[in-house]
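Shown here: the complex without one of its protein chains, the others still in place.
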Amino acid sequence: MGQIVAYIESYLGSDKTPGAAGNMFWVLVYIMLVFGGLSVAVIAMNWLERKILAHMQVRLGPMRVGPHGLLQPIADAIKLLLKEDIMPAEADGLIFWVAPFVVVLAAFTVFVVVPFGPTHAITDMNIGILFMLGVSSLSVLGIVMAGWASNSHYPLIGALRSSAQMVSYEVAMGLAVVSAVLMTSLNETGTGTLSMIGIVQAQMAQQEWFIFKFFPLGLIAFFIFAVAMVAETNRAPFDLAEAESELTAGFHTEYSGFRWSLFFLAEYSAMIAVSSIAVTLWLGGWLRPFPNLHGPSISIPHYWPPVDPTAPTGALDLVFSLFPGVTFLLFAAMCFFNTARMPKHPLFKIQTMGLAGFGVVLGLIGLALFVPPIRDRVEDIFWFSAKVAGFMYLYIWYRGTFPRYRFDQLMQMGWKVLLPMGLGVLILTASVALLQPMIWHP
Amino acid sequence: MTDSNTLSHLDLETPEKPFLDANELVINMGPQHPATHGVLRVILRLDGEKVLGLECVIGYLHRGVEKIGEHRTYTMFNPYVDRMDYVAAVSNGLGYCETVEKLLNVEAPPRAQHVRVILTELNRIASHQLWLGTHALDIGAITPLFYTFRDREEILKIYEKYCGARLTTHAFRIGGLQYETYTGFEKEVKNFLTFFRPKIDEYEELLTTNRIWVERTKNVGTISAQDCIALGVTGPVLRASGVKWDLRKAQPYANYKNFDFDIPIGENGDTYDRYLVRMAEMRQSVRIIEQAVDALPEGPIIAKVPKVMKPAAGEVYHSIEAPKGELGYFIVSDGSTQPYRVRVRPPSFVNLQALDLMCRGQLVADVIAVIGTLDIVLGEVDR
Partner (left out) sequence: MAPVATPFFFYLLSGIMLIGGILVITRKNPVHSALALIVTLLAQASIYLMLYAPFVAGVQIILYAGGIMVLFLFVIMLVSIDRSVRERQFNSQWVVGLIAATALGGLFIAVYTKGKDIFPEHAMPVVENDNTQKIATMLYGQYMFAFEIASLLLLVAIIGAVVMAKKKI
């Protein structure tokens, strides 16, 4: 018994991820946390998408199921679980059954290396980014299998188109990623790293987010990746293969109920995954804005002892460390404000109480985030999640604003526009990096 | 390989060829399809992704309106015409009432004609708004639909206050109007104009310079001016191909000659030009309404029309510029209270003929854009 406790405690205070440290218990704990967090994130994304899209379209979105539709995703999940499970008559049973699982597996396995903080990842592979790109390309197989197993030519055509689109934009994504990885090698040893945590640490060491590096090259590489990742996840404006008004109805036509919700889950997880790649590579991962600026050094009163006593502390550190707590308190304030605006009808009593309760929970989380031990551990996760949330908002914004590209225009853009741009950025980045003698030692 | 320029008859009798044979594929679209704007069935003949030809099968909404007209008196038939182009019901009513007035040789008093112009131009704006929303939705932009429908509500509120109905308004009577304009009519119309003018800019901001929109609509569904005239295509489709022909200026009716407005035309006759032409038409309609509302004369609202209408035997054809094109009525009277024949020339029916020509050589995804840009309403195609 004591041995087990010692095993558990041996990891605490380490400066490596549990996978790298070899501690199985904490690996499992982290897996549970990431899996749970991802599921909550997907549910939240569902609600956010409907609400934000509705507000952009001058309407309200779900308002009935729970206060302001907050319970709508749960209602949707229950509905999908209760639906009849249909399998087409001539469909290939085994493949039909396996396809959604392959897509979900590919989408979820990717999160093994996503770094929420310097030690807050399940593991830190030294080929982290390569692993992420590789596993997310396995989801293409799942889509092809799904289209094939439906035994109907519209889903087949839709699946083949979806997968052709994903494979084409993977090339552009890869080139943009290589440009960013190239920038990690601008250090004393001259070697870069493919590890996700290493990439963020390189940005910290070079005191510059890679999106601003070698301006405008970092920005163009980021732009290429940002466009390619929207095409990779089959979202608007590149969602021809699953649009309703087109002739081919998409690879998940024949799937209903739980199986369809697996595809849906995988789509949102893939969106979060590629946004995580973009955030890690270009936007500094878990680093707060201006990570090396500490501002005037202030002596923070001792009832706020820092986790690492040797780290420099300044006024800006204090200001930025208040952000997580303040954000949650803002959410709580919005909840309370909307509680006050709820109609005063007896039928709305439960909803009003629910919303107030939700606001209380958010407020308590916000207050807890002011407590220094919690705050310091959660700060990195907060900044990472905030940046990924920004990308999610962009996804929803694109869906509300842009018309759809036609398939041949889509492929043309992937091969004739993004690929040459990616190659150009890569060559220019390498050239500029070579011409910086003070950083690069042969 | 058939020459794609000949209008060869689609061969649907030969036994089924293997799927994805490299040469030809016959695909059926509709009648239940989210993008065919009603119950339209389109049979496409494809070579891979390219359209070699198509055939429209219509009649799913045929209700026998013209036959019904032979068994109703002229006044009783008036509500039926709204149901043909149900999106622009007021224009239908205007056309019919003016045709019968021609047959009876009466003229509506000036006040009635002014109010008719106001309501018809409001109807043009409403019809174009619905067109814009659904067309953008087909191409993938899901937001303009909500904006245009929200703004269309204001027009429908005016109609509801005037005649009690939003969609099938039955606003006009033979000889003029039945209802006097309600108190505050001018003020509300003026408020609507001030409300609506920046909205057109809002729609244009979302779409006109959006590179995805431009790529999806430029050089898609091009039709030349000669082809338009040869097929009898009218309306914004004709004007976008470069022909400056608008019945409000060419054969003026309902005191349109008193108003000052332009006829927007396009250059290439592609979908983008049709979009620009309709947006400009909305602006011109605002101009017309502005002038009409300021100069509303006093006077009677209906002319002296006999209670039992027995027009002299004869025939008359009268057409107006409906939002979708030339809407014509050909009424043959045999001297009795019921017409001998009512024949409607719906603009969408004639424009739909051009679909085959416009889709040749386009990709399948463009067919949907072209159907949207023709602005057809199956109610008037099938009657």
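Which chain is which? They are A and B, in the order written, and residues in each are numbered from 1.
FYI, contacts are C-beta pairs under 8 Å (C-beta built on N, C-alpha and C of every residue); 3 or more make two chains touch, one makes a residue touch a chain.
Everything quoted here is computed from the prediction, not taken from an experiment.
Chemist: Among A:L70, A:V144 or A:A221, exactly one should touch the missing chain; which is it?
Modeler: Checking the options A:L70, A:V144 or A:A221, the one contacting the hidden chain is A:V144.
Chemist: So one chain is hidden, and I want to know which residue out of A:L28, A:I86, A:V167 or A:V417 touches that hidden chain in the complete assembly.
Modeler: Touches the omitted chain: A:V167.
Chemist: If I consider the whole complex, including the chain that's not displayed, which of A:G134, A:P216, A:P289 or A:G390 touches that chain?
Modeler: Of all options in A:G134, A:P216, A:P289 or A:G390, contact with the hidden chain holds for A:G134.
Chemist: Touching the hidden chain in the full complex, which residues of chain A are there? Just list them.
Modeler: Output for chain A: 19-22, 92, 94-95, 125-127, 130-131, 133-135, 137-138, 140-141, 144-145, 148, 156, 160, 163-164, 167, 170, 191, 194.
As a working rule, only the chains that are shown with their structure count from here on.
Chemist: Could you state the distance in Å from the CA-based centre of chain A to that of chain B?
Modeler: Result: the chain centres lie 47 Å from each other.
Chemist: Applying the document's contact rule, which stretches of chain A touch chain B when the two form their complex?
Modeler: Residue positions touching the partner: 53, 56-59, 153, 236-237, 239-240, 243-247, 399-409.
Chemist: Would you mind writing out the residues of chain B in touch with chain A in their complex?
Modeler: Per the touch definition, chain B meets chain A at residues 19-20, 27, 29, 33-35, 49, 136-143, 145-147, 150, 206-207, 210, 212-213, 215-216, 363-366, 368.
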